[in-house]
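The chains shown are only part of the set, and none of them has been moved.
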Amino acid sequence: MSIRFELVSKRFEDREALGDISFMVEPGEFVFVTGHSGAGKSTLLKLLALIERPTAGIIEVFGERLSKIPRRQLARYRRQLGLVFQDHRLLMDRSAFENVALPLRLDGYSEEAIARRVPTALAQVGLGGRERAFPAQLSTGEQQRLGIARAVVAAPKLLLADEPTGNLDPQLAVEIMELFVSLKSQGTTVVVASHDLPLIQKIRRRTIVLERGRQIDDFRPEDAHA
Amino acid sequence: MLESPSAARAWRRSHVSGALFGLTRLLRDPFGQLLTLGVVAVALLLPALGLLALERVNAAASAWRPSGDLTVFLAAGEPIERAVEVADSLNGRPEVIATEVRSPDDALAELRRLSDFAEALSALDANPMPALVIVRLSPLGAENIDALKQELASLPSVDWVQVDKRWLERLEALLDAAQRAVLLAAAILALAVLLVVGNTIRLEIAEKREEIVTLKLLGATDATVRRPFLYIGLWYGVVGALLSLLLVWLSLRWLQPALADLAASYGNDLALTGLGARGGLALVGYGAALGWLGALVASSRHLRLAEPK
């Protein structure tokens, strides 16, 4: 089991962002989380990344209870993840190359491995040849793709992508989703939060639907790819 | 697999890049760092100079002691030859290191030099001072100073024996107070270094807040995130110490002529020598430790504010 949610709730003071969410995700599975603005999609991903802690319920990732992970182990846990943030979170004073290289450096990859993997990841998101550009020199869509390259470069066990195509046109969005789907071959589990219904309809994968923090649907299109 | 990750490599790399980051940070905007470096340099300069000066004065003080430990005042009218006799009789004894004979004229001249009434004294018709024998005691003599005083005072040609410890005691008390003052100043200045380096680290952290959060979200450990800031503090200490070494050297060059004059008037070598290689190294080490500590305190305090949510 990659992910297990059991009656998970998250309250912010007076607002219930998530209520009684339960689901499971198999290793290598691809899941969309969708819903209107404010439905709780980002909150769900933040719980998985240990950016927020649930008010109630149990979350397990790769068999590990998240509530049991001590502060000192946070970094180790997070290095298993690939994160695409809704606001990109690039390091503005490092080049595109260095941004993508970062997870590899934190893992202690050799310089040769870095020099080989980073350009590949940049090319996969259509930023081949922009290695030396700084984030401020990229358009918002390009920044978003840079964030995606950084999230996939270290072959994470779990990829959490929050609205990864919000700044991309429909054609690019499909290309990025195809990249995510292809990660299955290396065993990566993928969770994508998105409000882009046309895209979701096109990709046809398992989709969890939230409304005001409640899980109102969890469907797998009949002809969904495995 | 050739490209396998390695924790050791990640750790080495974070030290190298942290050290480089700290150094470039410092050298990129030296004007902006003026306050910090200035405080570090001055905070190291003042105690260094103070300790150097104390050391020299201490050395000089034990070399001076020109008036000896005892002054034997011969009875008024006794000729200078009698003083020489007294001196000779003392010279063989184990309690005594050296003796010195002063004629009444010498004694008056000295009195004049020490007194504000110089002109008034010059108006005196006759010299009221007797001949003197100034006696410098060995440690054995210093132990038995009271017996010796009694003995000398009972000599028929001697009017009176004075124990001359006063000015030495004063000097020692003064040096003691000066030493305390220097150490207190050093402590206050060390605190100033902690505060000013801490403030700079706080600025750095504030400027890089978002970046720090991002690094943590990508799985950087607290230690990795903190390392560059500790190196910044370390470099501040090192560069500040080097600056203060330069300032020590400049101060000594500048003070030298004045000190030479003073030394000449006392016939003593009061020249301040530099810190030497060991002293310089100790200063740099002290600066580095202070800078590092300031960064440690500040980063504990302020990195907490840069947590993911």
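Each chain carries a letter (A and B) given by its place in the written order, and its residues are counted from 1.
We take it that contacts are C-beta pairs under 8 Å (C-beta built on N, C-alpha and C of every residue); 3 or more make two chains touch, one makes a residue touch a chain.
Computed from a predicted model, the values in this text were never measured in an experiment.
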Per-label copy numbers for the whole complex, where each distinct chain appears once: A x2, B x2
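FYI, only the chains that are shown with their structure count from here on.
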Distance between the centres, which are taken as Cα means, of chain B and chain A, whole angstrom: 62
Chain A residues touching chain B - in the complex, by the definition given at the top: 46, 49, 51-52, 74-79, 81, 83, 85, 89-93, 102-110, 112-113, 116-117, 150
Residues of chain B defined as touching chain A within the complex: 2-11, 13, 210-211, 213-222, 224, 308-309
